[in-house]
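Okay, handing you the structure first.
Heads up, one of the protein chains got dropped from this complex, but the rest are sitting where they should.
Then we have chain A:
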C-alpha cells in the first residue's frame, strides 16, 4: 500500500503560499504520564525529555505512589520509552533542569550545586560557588552551552560551558522583585557573543549582559512568556492580556501581533510559547496548540491532554498524550516538488520519472522540457528526499534524481551518494526503539560524530559502531565507551567467588573486540582508568598490560598506587625519563625507608632505576644518596661519595675528614683492604702536606698534591731531606724516586746536585734516562757527561744525540767500530 502522499499532511498558510505540515513521528499513547503534573525539559535535536513531578499539583494517590515519594527525574525518549529514572539529591530543592548540547541533563538546586547526568545516570557535580549557595538560587535558565542563575538577591550568575567553570556575575539589573518571566539568548546567537538575559519586569523588559543593563522602555508589559527564536533574532512575548507580540531581538521592529483570545475553543492558561523554526510561534494550551504564522494567520491542532513542545531549529516537536508530532514549515524543496500544480523543474523531473516507471512516453518529453535546469532539478530532488520521513518517498525522490542524473553528461554524484548514506542513518536512528527523531537539517547541524556519541550514550554501541563504520568515521570513541560501559555493567555480582576469572573474561573480551574491530586509536590506559575509578584495580591492571605505550600506563599505575608495577613498567620501557617520573613521584610520596626498600627489592630488574636515582641524587640530593648507600650497606659507594666530597671541599680539615670517612667505609668491607690502606696513606699525605705548608709559612703550596708531586716540589725548593723522608714514609720505590728527582733537579737546572745525586749510589734506572731527559730539556752539554756511565753499546748513539760528534768518533775508535764511524 502506498503511504499517504506527502502533501496529505500539509496545511496552507498565507493564502496558500506557505505550507506547514504536522507529521506524527511516533504513536506513544499511554506511554507518558500526564505531562500536566510535571516539570518538563526537552532536549533539542530529537533528544529525550526529562520529567520531574510538579509538587504544586495534586496527585491522586494510587499504585504509582512510590514513584512520587522522593524527588525523582524520569527521562523518556521522544518515542515514549523510559530511558532512565533516578533520584536526585535529598537536600536542596531542585530549581531547574535542562539539557546540554551533548545530551546531558543539568540539574541545579537552590544551594547552587549542579550536576550533569548522562543517560546512564552517572554525573559530575559542580557548584556555583559559596556566595551563590549562601544567597540561594531562585531560578535559572539552562541553555546548551551554559546556564544563567538568578539568585535570591535578584542578581545573575553565568556559567560558561559545562566543565565546572567559575561562575561570572552579570551586571546587576537592580530588580526589586522577581521578574514576571525571563529568558536567555545563548552567547553564540547574540551580536556581542556574550550571553544576554531578558527580564520582564513591570511593563518593560531589561536586557542584561555582563557589562550593562538596558531598559528597553516598553509599555506593553508585563509579559507572562518570553521566548527567543532559535536563531536569536526574534522574540515572542505574551502579555497578560493574552496578546502575542513578535518583535526583533533589539525591540526595534514589531513583526506580528496576535490576540490569542480570538482563538476559538481554548480555555485555561497558556502552557507554552515556543518557536516553530524561525518564523512561526506555537502557543499551547492544555488540549490545543495554535501555530501563529508571521502574518498572524493561524493553524490549530488539537490534543487529548497536556502537551510539551520543544523548539527545534527547523520546526517544533510536540509531545502529547498520544503522539509525538513534528510540526514544521514544509521545506522549499519539498514544496517545489510536491506542491500541487507546481511547474518547477524538480516537479517536472519527478513527474517524468513517474511516467518513466509507468512506461509512458511523456517521460522523454518532460525531460526535454527542463533540459537546461536538469542539474538543479536533480539537486532539488535529492534535497527533497532528505526532507521526507517516509522511506517510500525518500526512495522515490532519489530514484527520480538518479533518473535525471542519467541525462546529464557531467554530474558529480557525491551529493547523491551522501544523501543515500545519510538517509540510511537517519532512518535507523528514527526507528522507534532508538527514538531519535532527527531531521536532515538538524543532522547537518549536529554533526555525525555527535549523533554517534548520542547513540553510545544510550549504550547503543553496535548501532553506533555500524554507523561510524558506514560513514567511515573513527570508531575508537565508540569502542572506548563500550569498554567503559562493559566494565560498569559487569560489576562484580554473581561471580564474587571467582573474581579473578571474571576480570580475566572481561579483559579478554575487551581486548578481543578491540583487536577485531581494529580500534588502534583506543587507549587501553583510558579504559583502565575508568575501571580503576569504579574500584576494579585488578581489571585496570590487566587492561593496562595491553597498553603498548608505557608513557600512558605508568601515570595511572602511580595513581593506583601500584608503585612496584609502575616502576617495573617504566624500567621495561627503557625510557629513562619515565623512570625518573616514577622515581621522583615515589620519592615524594613514600617514606625514605620504603622508597629505598622498593628499589632494593627489585634487584637486578630495577638496576636501571637504582642507577638513575644515584645519578640524580649525586647532583641534587646527596643526603638522600648517603642514606641510600647506608641503608643498603654499600660501603664502597659510600666511600666513593666521601671521596667525591673530599675533591670538592676546599677546607683542608674537611678534606682530611672526608678521606678518613672514606677510609673507614673501606675498612668495614674486608674485600677492600687495599683501598682502605690507600686512603689511610692519602690521609697521612694530606696531613703531612698540611704540616709542610705550615712550615713553609704558606709560601709553597703542597696540599692535595700526589706523592710524586710532593717530592718534586720539595726538591725544587731545595728540601732534599724532606724529600727523602717522604720517600721513606710512603715507601716510594727507588726507580720512581730517581726519575722524579732527575726531573725535578733538571727543572731547576741544579746540575751540581744532580751530579752528586747520580754519584750517590749506583742508579737503579741506569744512566741512559739521565742523558735522554737532559737532551729533551735541551741541556746537551750536561747530558754528555753522563754518557760514559751508560751501556757501552749505546754510547755512540747517545753522543750523537748530544751533538757531541767528536766524542762519538772517539768512542767508535776505542771500540774499533768502523761501521758506526761512518
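Heads up, the rule we're going with is that a residue touches a chain if its C-beta (ideal position, glycine included) is under 8 Å from a C-beta of that chain, and two chains touch if they have at least 3 such contacts; residues count from 1.
Convention: contacts and distances are computed from a predicted model.
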Complex member absent from the view - protein name from UniProt, among "YABBY protein C-terminal domain-containing protein", "Nucleolar protein 7", "Cytoplasmic tRNA 2-thiolation protein 1" or "Elongator complex protein 5": "YABBY protein C-terminal domain-containing protein"
Among A:160, A:194, A:220 or A:581, residue touching the chain not depicted: A:581
Using the touch definition from the top, which of A:640, A:720 or A:800 touches the missing chain? A:640
If I consider the whole complex, including the chain that's not displayed, which of A:251, A:432 or A:730 touches that chain? A:730
Option touching the unshown chain, where A:611, A:694, A:781 or A:813 are the choices: A:611
Residues of chain A touching the missing chain are 520, 548-549, 574-578, 580-581, 584, 607-608, 610-612, 614-616, 619-620, 636, 640, 643-644, 646-647, 659, 671, 674-675, 678-679, 681-682, 685, 704-709, 730, 732-733, 735-736, 738-740, 743, 765, 769, 772
